[in-house]
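Notes to accompany the following structure.
Heads up, one of the protein chains got dropped from this complex, but the rest are sitting where they should.
Let's turn to chain A:
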């Protein structure tokens, strides 16, 4: 099946846009979650929506599944290819098509990187607000698929809050536009965050945000993680909504120090990074309150200019990669708990860590209860990987038990599909799959992701076929 499809793809696309060489295929075998690997059957590098639609239509004719991939930085295996399928890579679609400052929006192709949007409008005093830590390389198409967040989504929201419209190739191969302005169901809201299971975004209209008048970043060092957690609660209780509240524990600080010499206060059991942004007068008042709230910290640093701010963020932004310095292998976890249960959950993670003899470094978006525990292990040690997996899974159980979520921003992908039934009932999942069946009745668009078991869509009983009676009677012809 794949052979005849590949021949058809070569007719459809330019010669160098179809990859079948096994060595080159292997460069696409995983995304940022490297322990799930599969060599794609064939890789295509289309340059337009029409080409993607053509590829998808060919997939439909032959019943071959397809997976879309942006920059491949995802951390849940959402872009894991299929050996029996086509991998559609959007890396050639990197044009910024339109910048419309009076309407505060930009229209971009899916392969454009997150940061490239900000760089294109920064001089005019605007930026694109969602800032996943991979923003230098991650693509906007991937952001749309994953509904990416970032450190600043506490105040500014997620990708879904900043996307105005998407041109989409549906799993049938049609090109449709989903626009917030359109009347009808909010299909755009359903599409963003659907992890490539409802089609492929080929053009994205994003909202641009005015750069705030003032930004102040504070680093507060505490002796214990509990003290840091209390400060977080006090900030929220004071009615302050900072742009970001980040926290790191002693182990992750140690790793960051080893990797990038971030020079965080030595002896800190926890470091809190709080960033305030907005009108200058507002930030000044909030800053005064913040200093009172953080008076229990043993050291406070304040950044008012970009260089000082970058110095404070340096350790935090390097934290994931940095643990490689203190551990041969690690699992990056992503779970969410209600902010107020952070102290109990962190204590429980500590207990799990000691019980299994597995170190856990905690880095988290404390403001919205989004934990990124880094579960450290030595892959040369027999059984260590299994114990690390057990701890990692138990952390998700903790999140569910406290009324949280199994993923705050990395997505379900292939990695967490098996955990979905612990968070959602069979009825919940079946109902979500009704959306899937409406968009993709053949189940060809990124199958095997998000849901633990595929749903057989089948025919809908009692569905009316042909012309709607209202249309027939002339009542609804203008719709």
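In this text, a residue touches a chain if its C-beta (ideal position, glycine included) is under 8 Å from a C-beta of that chain, and two chains touch if they have at least 3 such contacts; residues count from 1.
Just so we're on the same page, contacts and distances are computed from a predicted model.
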| item | value |
| --- | --- |
| Among "ABC transporter permease", "Serine kinase", "Ion-translocating oxidoreductase complex subunit C" or "Glycolate oxidase FAD binding subunit", UniProt-listed name of the chain not shown | "Glycolate oxidase FAD binding subunit" |
| Absent-chain contact - pick from A:131, A:257 or A:409 | A:409 |
| Full-complex contact with the absent chain, from A:122, A:210, A:354 or A:418 | A:210 |
| Residue of A:7, A:101 or A:263 in touch with the missing chain, whole complex considered | A:101 |
| Sole contact to the chain not displayed, among A:14, A:63, A:279 or A:351 | A:279 |
| Chain A residues touching the omitted chain (full complex) | 100-104, 125-126, 146-147, 149, 153, 157-158, 160-161, 170, 176-179, 181-187, 189-190, 192-194, 210-213, 233, 236-237, 239-241, 278-279, 281-282, 285-286, 336-340, 365, 368-370, 403-412, 416, 420, 423-425, 427-432, 434-439, 450, 460-464, 468, 470-471, 475-476, 478-479 |
